[in-house]
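Here the complex is missing one protein chain, while the rest keep their positions.
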Amino acid sequence: MVADATNILLSGVFHAAILFLVAAGLQVVFGVQRIFNLACGSFYALGAYFGVSCVRWALDAGLPPGLFILPLIAGGLALAVVGPVVERLLRFVYDRDEAFQLLLTFAVVLMLEDVTRLVWGTSPVSTGGLYLIYGNVRLLGAQVPVYNLLVIGASLAIAVLIGFVLTRTRFGRIIRATAENREMSEAVGVDMRRVYTRVFTLGTVLGTLGGALVIPSTAAMSEMGVELIVEAFAVVVIGGLGSMRGAAAGALTVGVLRAIAIATYPELEMLLIYLIVIAVLVFRPRGLFGEAAA
Amino acid sequence: MSRDAAIVEAVGIRKLYGDVCALDGVSLAVREGEFVSVIGPNGAGKTTLINVLAGLLRPNAGTVRFKGRDIGGIGPVRLARLGMARSFQLVSIFPALTVLEMVQVAIVARLRRGRRLFAALAADREVREQALEVLALFGLADRAELPSRHLAQGDKKLLDVASAFALRPEVILLDEPTSGVSTRDKTAVMETLVAASKRIGIRAIIQVEHDMDIVFGYSDRIVALHQGRVLADAPPEVIRADEAVVAAVIGRPPEWRPT
Partner (left out) sequence: MTAARVVVGAAVAAVLAYPLAASPYYATHMLMFFGYAIIVLGLNLLFGYTGLLSFGHSLFVALGAYAAAFLTSHFGVRSMELILVVAAVAGAAVAAPVGALCVRYARIYFAMLTLAFAMLFHSFLMKFYHVTGGDEGMRVLRPSLLGWDLAAVPKIQFLTVHYYYYASAVLLIAAVVMWRIVGSPFGLCLRSIRENPEKAASLGVSVARHRWAAFVISAAYAAVGGALLAPTTGQVDPSLAYWTHSGNMVFMTLLGGFSHFFGPALGALVFIHLQDQVMSLIPYWRLVFGAILAAIVIFAPGGLMSFVARSPGSAT
């Protein structure tokens, strides 16, 4: 019983760790640029596919399988280059109605969907059982892959890093100031263009990294990108739009609840999440940590 | 209701924003036929008071009554139906709608025709004629088919106010009706407003205004707010002589003379 519970809990936390990365990317972009990036799931998918390719190249080039996590992370980080490209596109619509911004990110979703199809084909792609190379560990009676614990740890480390950047560095202060008051920041001399590019790139790389890290335990599939957006939305609603702590709390909630649902009543998997989203919007629209006003 | 009873009455209004007290026990009564101006420096609470009177904000303490009825926080829609309308400080129009259509919205709402899904608006003569009447009062009838966004700024302000007047309200709240209007045109705007009020049969006007010439030229009574409290509530001559008000609000004795 305890073993089952531990299994469920840890698989939930693993999923939450990945969700947090994607949601954090979504939050930081929304917080600063007020754009809800529908393509965050597409970045995630891109990271997954590219991660697989990087691992394969590295292994073919002779890398010992035990180090596969390195090309994986490198792949996720390398895709940061996509950020400025997409941001350049979004720059055209910063001063326009939100509907148009949303639709432009949808255009990016469409394009990236076919880009992944074009490059990697339509069948699922994976690294197989490679991650088992790190073995399992017994925790409270459950067999937990060490890889999963590594990812949870990495995600925690990134969360701490983000917290540090936001509170202790100049860039972080600029992000927080801009999120709070854009005009004021501009008036004070902050170069908005560079901030936007950097923030969007940060959001992108968090998404691609999340996708890369999730790969070993699942396969990269063409629907990954469009599927994830709904969970990401649930995370930001529950946690509160624009808040990093919200991303963490929301991700944990969604991840664990989903794991519980899958283990007990699979039909309810997403149903439960949706009901919670609706309940949150009705009773506490700003979520756990968000700013007021929906 | 006796002639002395107040149409709009605020008693002991307190409004807090977190720890900040925007209104601290403000009381104010407006009677039939009165033109009351609310003045005060920025931050005195004028906008908050207007929003409380307009049913947008619910006071933390105290009551607001309109025709004897508690209207605290009932919202703009219900308030408009009860017979109080307001205009906005920053010009608030429907840019893509024509001048005529903007006024028609008010009339449609007033006549409760917003539910008619299949009747043709273009064929509704009653709505059209009433709208044109209101536009004529404000000198905008010749531009009825123009998209509102193409009007000059001052005319947009007039249109904003005209649409509120089209509701045939009993009381109208004007939030800085001459702001954004050039000094030369301010008197013209006020004369239009007063004439229109008479035509439509508006029973009382409450305005927030910064221009002291306008305030002293048109008000029956002036309410001076300072730091969330009523500093003085009296006819213009009394206010002018009140040194405390002059110092806190006006700054210098007004030079206005009746024409």
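The first chain written gets the first letter, and so on, giving A and B; residue counts start at 1 in each chain.
The criterion applied here is as follows: a contact is a pair of C-beta atoms (placed from the backbone, for glycine too) under 8 Å apart; a residue touches a chain by one contact, two chains touch by 3 or more.
Values in this document were obtained by computation on a predicted structure and should not be read as measured data.
**Student:** Quick one: say which of B:Thr48, B:Gln89, B:Gln130 or B:Ser163 touches the chain that got left out.
**Tutor:** B:Ser163
**Student:** Of the listed residues B:Glu9, B:Asp124, B:Glu170 or B:Asp233, which contacts the missing chain in the full complex?
**Tutor:** Of the candidates B:Glu9, B:Asp124, B:Glu170 or B:Asp233, B:Asp124 is in touch with the missing chain.
**Student:** For the chain not shown, which residue from B:Leu49, B:Val108, B:Val171 or B:Leu225 touches it across the whole complex?
**Tutor:** Counting the whole complex, the residue in contact with the absent chain is B:Val108.
**Student:** Using the document's contact rule, name the residues of chain A that touch the chain not shown here.
**Tutor:** Against the missing chain, chain A presents residues 36, 89, 92-93, 96, 98-100, 102-104, 106-115, 117-118, 226, 229-230, 233-234, 237, 266-267, 269-271, 274, 277-278, 281-282, 285, 293-294.
**Student:** Can you name the residues of chain B that touch the chain not displayed here?
**Tutor:** Residues in contact with the chain left out: 54, 75-77, 80-81, 85-86, 88, 92-98, 101-102, 104-106, 108-110, 113-122, 124, 127, 147, 149, 160, 163-164, 166-167.
Here is the rule we go by: only the chains that are shown with their structure count from here on.
**Student:** Counting only Cα atoms for the centres, state how far chain A is from chain B in Å.
**Tutor:** About 50 Å separates the centre of chain A from that of chain B.
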